[in-house]
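A single protein chain has been omitted; all remaining protein chains appear in their positions.
Labels A, B and C are assigned to the chains in the order they are written; within every chain, residues are numbered from 1.
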Amino acid sequence: MSNITYAQALNEALREEMKVDSRVFLMGEDIGHHGGIFRVTKDLIDEFGADRVRDTPISESSFVGVGIGAAMVGLRPVVELLFMDFALVAADQIVNQAAKLRYMSGGTVSIPMVVRAQQGGGRGNGAQHSQSFETWLAQIPGLIIVAPSTPADAKGLLKSSIRAGNPVIFIEHKLLYNIKGDVPEGDYSIPIGKAEIKRDGRDITIVSYSRTLLFALEAAKTLAQKGIEAEVIDLRTIEPLDMNTILESVKGTGRLLVVHEAHSNCGLGAEIIARVYEQAPDTLIMPPRRLGAKHVPIPVAESLEDAVLPQPADIVNAVEAMF
Amino acid sequence: MSNITYAQALNEALREEMKVDSRVFLMGEDIGHHGGIFRVTKDLIDEFGADRVRDTPISESSFVGVGIGAAMVGLRPVVELLFMDFALVAADQIVNQAAKLRYMSGGTVSIPMVVRAQQGGGRGNGAQHSQSFETWLAQIPGLIIVAPSTPADAKGLLKSSIRAGNPVIFIEHKLLYNIKGDVPEGDYSIPIGKAEIKRDGRDITIVSYSRTLLFALEAAKTLAQKGIEAEVIDLRTIEPLDMNTILESVKGTGRLLVVHEAHSNCGLGAEIIARVYEQAPDTLIMPPRRLGAKHVPIPVAESLEDAVLPQPADIVNAVEAMF
Amino acid sequence: MPLTPERLQDAYRQMLIIRKFEETIRSLYQQGKIRGSFHPCVGQEATAVGGCWALRKDDYLTCTYRGHGQAIAKGLNLQAAMAEMLGKETGCSKGKGGSMHFTDPSVGLLGANAIVAGGVPHAAGAALASQLQKKDNVAIAYFGEGAVNQGVFLESLNLAVIWKLPLILVCENNLYSEMSPSHETTSVVETYKRAAGFGFEAMQVDGNDIEAVYNAVEQAAARARAGGGPTYIEAMTYRLWGHMMGDPEIYRTKEEVAKAKENEPIVRCGKRLIELGCTDADLSRLDGEAEAIIAAALQFAESSSAPQPADAFTDVFI
Partner (left out) sequence: MPLTPERLQDAYRQMLIIRKFEETIRSLYQQGKIRGSFHPCVGQEATAVGGCWALRKDDYLTCTYRGHGQAIAKGLNLQAAMAEMLGKETGCSKGKGGSMHFTDPSVGLLGANAIVAGGVPHAAGAALASQLQKKDNVAIAYFGEGAVNQGVFLESLNLAVIWKLPLILVCENNLYSEMSPSHETTSVVETYKRAAGFGFEAMQVDGNDIEAVYNAVEQAAARARAGGGPTYIEAMTYRLWGHMMGDPEIYRTKEEVAKAKENEPIVRCGKRLIELGCTDADLSRLDGEAEAIIAAALQFAESSSAPQPADAFTDVFI
């Protein structure tokens, strides 16, 4: 175990996978000598060279497409988008191409590619640099979507993603990079598609992931002082969803709150609520709730951004209203 | 009243708006002399000239962006994407730009632009030409989304969209263009944000829109023969959602099924279900259901496509399972 | 090494096979047996055969919805191709991909694409993989002249040059993009000049002359294999049929089409073979062979079964 940051954990995962698998290579803007704006690819160029740690022009659409082509012929590209918001300039390659080529080919090709990007708000980066896209991407069949909240999960899930053999959207959060945690040294992996209970509780199930998972844990502490014991589930993988873990928990608590930073509308909160009613309609003792960003673009000023994005206090309030 | 097709109704709306408002102009691929692949802009070039009925290169990103710029300085562009699937190559301009510029400017600019596109499957056009994007776009604050199912609604809503003063995504369906219906002659409009009950019923509320609305009506006939009277609501506008009409109906029926061709995952079905539990949790007498495309890309062969996209018989089955 | 007279005969038959494939599809389409759209490549067979035959089977190819000819020339099994058009489970994509998505990595075909220019970066990616692995495979991407105004295409021009990719870009300039004359929408009508502006080795060839296409691609491939980087070849050609079935073709005159027919690649290749000593009987024999191959493919496809509904849910992930 070493106590390292989320960014360092990702860096370890990349380094270890590149060492054992010569098919793995990286593409992205300023990932080489600069080591990435968020330092995730720090020093990798020294170890693996500029061919495998490849700086790109500002041509997201093309270099994601290049990743697809390289993956189709057997390499394992890990493509970095500097901000998830830039997935929009590469959207055709992600949605029309990466997600569909295997299916449209009747299974004759596969796309073992990872697209990494950080997303989210909380830093005043404005509407074009603060979005959360997991619910959009979850609508697209053919993509696996992961969003770890801790350094250990980040390392283990990035390894699984690189090995998955399928297109994976690997979602980081700009305000998680400096979070520290204990991370196993050397090789291990966290399975795709497995949620984890990050806190046990009997009174309510709070489902979250990525940065708002930390908010949920913070809220759970406050709630505990008020006598409410929240079970906090970290989805870790958005698609495919681990409904078993959710349903199991809800069976025990009878209450459900889903929290995410992505906008509420047609979000994962709605999806999980719909599935609970489909798969286990009798488990809930009261109507479930979800909490996401309010339906406006993300503003810059702190007073505004805090009003739009879910905060720990909002979670506390939402839970209290369910008792 | 005249009995005309959905495509003709759209053509009338464009013609009439262009006549009364010189700020309205059209851009798109092959919309000029060819009149559009689906004939929606037929003959308009003869009346308004090639400047206002403007053929574009295959540069969706740029010409949507040009629409935004023209709208910002006071024109009213109506931009056609040949297939909704191509919104992906213009995604940045739609999502990062059109939807956000007004907000990011503190309300000092506005984008009175309509983006029209047909979407959906049922013709074997394959995974890159058969998608439905309304639920993705509904996640984006700053866009109005409409999806009429009848010729009369199509004409009236296109007029409202052009006059809205805000970015509107106007969703057509490739298999609705030849549907005929009675359409008022001359000027009228259908308000954005108002659903319509297309069939009265007391036993269950079926909410749908666009092509699956017709499937819902078809299913309702079959169900009536089995003694189930379905109320069928045509949303017409996806964003903002007319929850009042839905809640009012569900209050009467106690049962809810949402049907759409877009993929289920994080779809409008889930959203409406979540909102019903938020806004009127006691109205439902049994768990609500939603029906959307299964979570795979859209295949070509008929036996496959029919298995993936919701069919009238699926609606009948889903409803029967709720009784 | 240019095509020998013997190979040219084979290539002639290959072009006939492609032509007859498209003619068969048209008739099936008219019988209502084909779903979706069909974008015929009739008139463009020389770019397909000339280009793909100048490459190895383990070189990579991406193409477009109009790429039946290229897919077949690269080695796609004809029976599987025909079955795919009919949406049968024996199709090359098991009925999932249809007319616009022929794929067969076993012959290097990484996929036809229904998004204009969408497949161009995939070929660049395959070329990069070859370069990274120090292999000598090259990649070829076909696209129409309308594609040169699509962002991802232009971005890929830059990438290919700065990374010196073993990539061959073949623009099939058939003068029209859908129902519009491309010169109305493209600032520089000689698209190879635009590519040259990105630093590409770029040229224009007569795309209806199969030997010219073959030679250009062969040289480009040799250069690419030797580490010399990418080449852009603009092949001037003409599509003799409409953009797709149902195209009213109001954008061109019957005379223009008739005139183009005089210059079409199969007729021209036939004349060339006669010059080289073939007889009319030789040509008829080649025609008959092509006919038989297509008939067998059709027979196979028609007698195959439609996929089972449950098959819709496989092949998403490995």
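The criterion applied here is as follows: a contact is a pair of C-beta atoms (placed from the backbone, for glycine too) under 8 Å apart; a residue touches a chain by one contact, two chains touch by 3 or more.
Quick caveat: nothing in here was measured; it's all calculated off a predicted structure.
Asks: Have a look at A:Asp187, A:Glu278 or A:Asp306 and name the one touching the chain we're not showing.
Replies: A:Asp306
Asks: Can you work out which residue in C:Leu28, C:Val107 or C:Val161 touches the chain that's missing from view?
Replies: For the chain that is not drawn, the touching residue is C:Val161.
Asks: What residue numbers in chain B mark contact with the hidden partner chain?
Replies: Residues of chain B in touch with the missing chain: 25, 51-52, 56-57, 59, 61-75, 77, 92-93, 96-97, 101-110, 112, 141-142, 144, 165-166.
Asks: Since one chain has been left out of the picture, which residues of chain C touch it in the full complex?
Replies: Residue positions of chain C that touch the missing chain: 149-152, 154-155, 157-158, 161-162, 184-188, 193-194, 196-199.
Asks: Which positions on chain A touch the chain that was left off?
Replies: Where chain A meets the chain not shown: residues 29-30, 32-34, 37, 55-59, 61-62, 85-86, 89, 123-129, 294, 296-297, 299-308.
Throughout what follows, only the chains that are shown with their structure count from here on.
Asks: Indicate the whole-number Å distance between the mean C-alpha point of chain A and the mean C-alpha point of chain B.
Replies: Averaging C-alpha atoms per chain gives centres 30 Å apart.
Asks: Find the geometric centre of each of chain B and chain C from their Cα atoms only, then give the gap between the two centres in Å, rounded to an integer.
Replies: For chain B versus chain C, the centre distance works out to 36 Å.
Asks: Would you please write down the residue numbers of chain A that are in contact with two or more other chains?
Replies: Chain A, residues with two or more chain partners: 61, 92, 96, 103-104, 141-142.
Asks: Of all residues in chain C, which are in touch with two or more distinct other chains?
Replies: Residues 91, 95-97, 101, 113, 115, 118, 151-152, 316 of chain C each touch two or more of the other chains.
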